[in-house]
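Can you read through this structure? Questions will come right after.
Missing here: one protein chain of the complex. Every other protein chain is in place.
Showing chain A:
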Amino acid sequence: MPKDGGPNGGIGASTTRREDVRFLSGTGNYTDDINIRGQAYVHFLRSDVAHGRLNKVDTSEAAKMPGVVRIFTGADFEGIGGLPCGWCVTDKHGQPMQEPAHPVLAQGKVRHVGDPIAAVVAETPEQARDAAEMIELDIEELPAVIDMKAALEDGAPKVHDDLTSNLCYDWGFVEENKDAVAKAFDEAAHVTTLELRNQRLVANPMEPRVAIGDFNRATGDHTLYTTSQNPHVIRLLMGAFVLGIPEHKLRVVAPDVGGGFGTKIFHYAEEAFCTFAAKAVNRPVKWTSSRSEAFISDAHGRDHVTTIQLALDKDNNFTALRTDTHANMGAYLSTFAPSVPTWLHGTLMAGNYKTPLIYVNVKAVFTNTVPVDAYRGAGRPEATFQLERVIDKAARELGVDPVELRRQNFITEFPYATPVAVEYDTGDYHGTMDVLESMIDRAGFDARRKESEARGKLRGLGVNCYIEACGIAPSNLVGQLGARAGLYESATVRVNATGGIVVMTGSHSHGQGHETTFPQVIAEMIGIDASMVEIEHGDTDKAPMGMGTYGSRSIAVGGSAMVRAAEKVINKAKKIAAHLLEASEADIELADGQFSVAGTDKAVAWGDVCLAAYVPHNYPLEEIEPGLEETAFYDPANFTYPSGAYACEVEVDPDTGKVEILSFAAADDFGNIINPMIVDGQVHGGIGQGIGQALLESCVYDEDGQLLSASYMDYAMPRASDVPFYAVDHSSQTPCTHNPLGVKGCGEAGAIGSPPAIVNAVVDALRSGGHDIYHVDMPVSPSRVWAAMQG
């Protein structure tokens, strides 16, 4: 049952966010708000061609420009490590992926529009920009490869001369199932095949990236201020692999960060450059990305081209699933890029269904485009979209109800081991679908459709399910899968002498509201008011270690680490209380901020125990140390598996092809919920981005590798008038069985679950108008719909 939070603002309370006050009054502290005395500014000169040989980079005239401090080129980074990739995928032959070098500044060649060639450090941003324009470049333009399939053809230009081809890896999963899957297709009563594209997107957090490097020559300490979702990860990657700075001499601070959505996970060249340059010029060095620069330097998302096939028996049971995907890596491997189309995608292909046999093939391809990596959902939206679209097509081909076809094939018993290597611990897919059906008045749809038709519009209803794997991830498992990192989280719970608490967490909040929700958990555990708890995050000098925030992992992994540390604190506090109360530790109970002796009226308040820990006059010093501060690292035993059922109603204008979203309903199972208001907001935002993908957004390159959608004038971001109010419900709750809070995570669900609902609805609308259409690629723009209607 959902909890109500109780009087202290504990678990289940829709507490308003404490961080809002600074954001609403203009007193947030985003990275670009930081200026360090004496700082210089950097401007990157970037390639304007997609592929070319750098014959000459002449900085002599530029160096004479006013205000120039120093100009750097690739030559300054010879012998210095390149940007590392954090995940090595093994191909279907057991060989490691092809892994190209990724220099901080281009060396010898440029490989995508936006590849940084030189960096001007100057007294002002304007002077840096002016001087960059004076750098003389001789770039011999080479043929570019943009299309993935063309990139794999014999004789295609190679993005990296030292690799054997543009194929990063050819991954088969589960390779041993391949023949059995083929046999099941041979024996199928019906096979549905669908070709589709999950288009390239740009994450577009509203805050562009910023980096400030600072160096203290007296102590040898480096500091990097950066717009990151995971400052500790940046410290590790940049310190150990790029610049060779030990962690105790490198501090990374990610203060208020204006949205991430995945693209601020990765370690970027600009971070390494500013850290390096601050030492080289002995001044703080600041870079602030423009939006135009963000479009050609932030890692993009998605960009899969897929053929999916579903086999069914004569009773419409799913018997096998087979997918063949080309995944664009772009010109270099971004930090976690190889994992997205493989372990974050192939392992999700079972979805909510008991399909016994699955085979997933993914070819990851280098092209002369911006690197592609995780964007909200990362692999799971791609899996969900193709699966839920092919099921929808199968239902239409077979003439059965799409909801009933799903229900018939739902997994109903848990734990459930899928044929793609993961084990779902809990779920109730019928229960969640029941909630959805109670939200959408399906019975009344025909009448609504007639009403639309009377106005000359085509109305469609789309329904789909999703499952995701969150709470990334068990370290030993991901290590076997190629991750070059552990994916635990840490927390320190520091209790002060007068009872107030500071929690230092490796999770990072860039909109998720941790400063509000994490204290709710502590308040619940101790029975004190949430206002007595503060959260510190985003600074490697504060939290012991952190793998950061992505993959809906903050409360499931970071929250669990905090719970474990708080449990240690409580256990120690009970020892102190037992001493103060002259009772046995086993008899001490904690409730409502009081330690009491079971079965008596003897009690001591939380604050008095804390004071005793720091003023240990009457204290069991022979048994325990003074002080009350504990650290815990939590490594999850499994992923968490949120799931849901989504529905969308659209109206299509047959005269223009324009799609209008009339309603959107989301029924999610996130397990236990800490703050329902914040969970609602996460789902809203995810749906907003899903609507953006389904109807509006597309990152488009021309055949020469020029990015055509490189500003907000060209890339259609969803606006307030493009979306409706959303109905969201998370009353269907099957708590996670393997973390202490029973939570599953909610950050990505909306973006994962919403695109197929919208496209299913559009197809439904078009078919109701007599158009024999099974699919329209995203974004479902008026021109695409119009073209589809014309056959």
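Here is the rule we use: contacts are C-beta pairs under 8 Å (C-beta built on N, C-alpha and C of every residue); 3 or more make two chains touch, one makes a residue touch a chain; residues count from 1.
We take it that contacts and distances are computed from a predicted model.
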By UniProt, of "ABC transporter permease", "(2Fe-2S)-binding protein", "Rod shape-determining protein MreD" or "DNA polymerase III epsilon subunit (EC)", the chain left out is "(2Fe-2S)-binding protein"
Quick one: which of A:F72, A:F261 or A:Y701 touches the chain that's been left out? A:F261
Option from A:P100, A:P208, A:G330 or A:G546 whose C-beta touches the chain left out: A:P208
Thinking of the whole complex, not just what is shown, which of A:G511, A:P636, A:G671 or A:G745 touches the missing chain? A:G511
Contacting the left-out chain in the complete assembly, out of A:N476, A:N618, A:S711 or A:S783: A:S711
In the full complex, which residues of chain A touch the absent chain? 16-17, 19-28, 30, 32-33, 35, 126, 204-208, 256-259, 261, 290-292, 510-513, 677-678, 680-681, 684-689, 691, 711-713, 717-721, 723, 725-729, 750
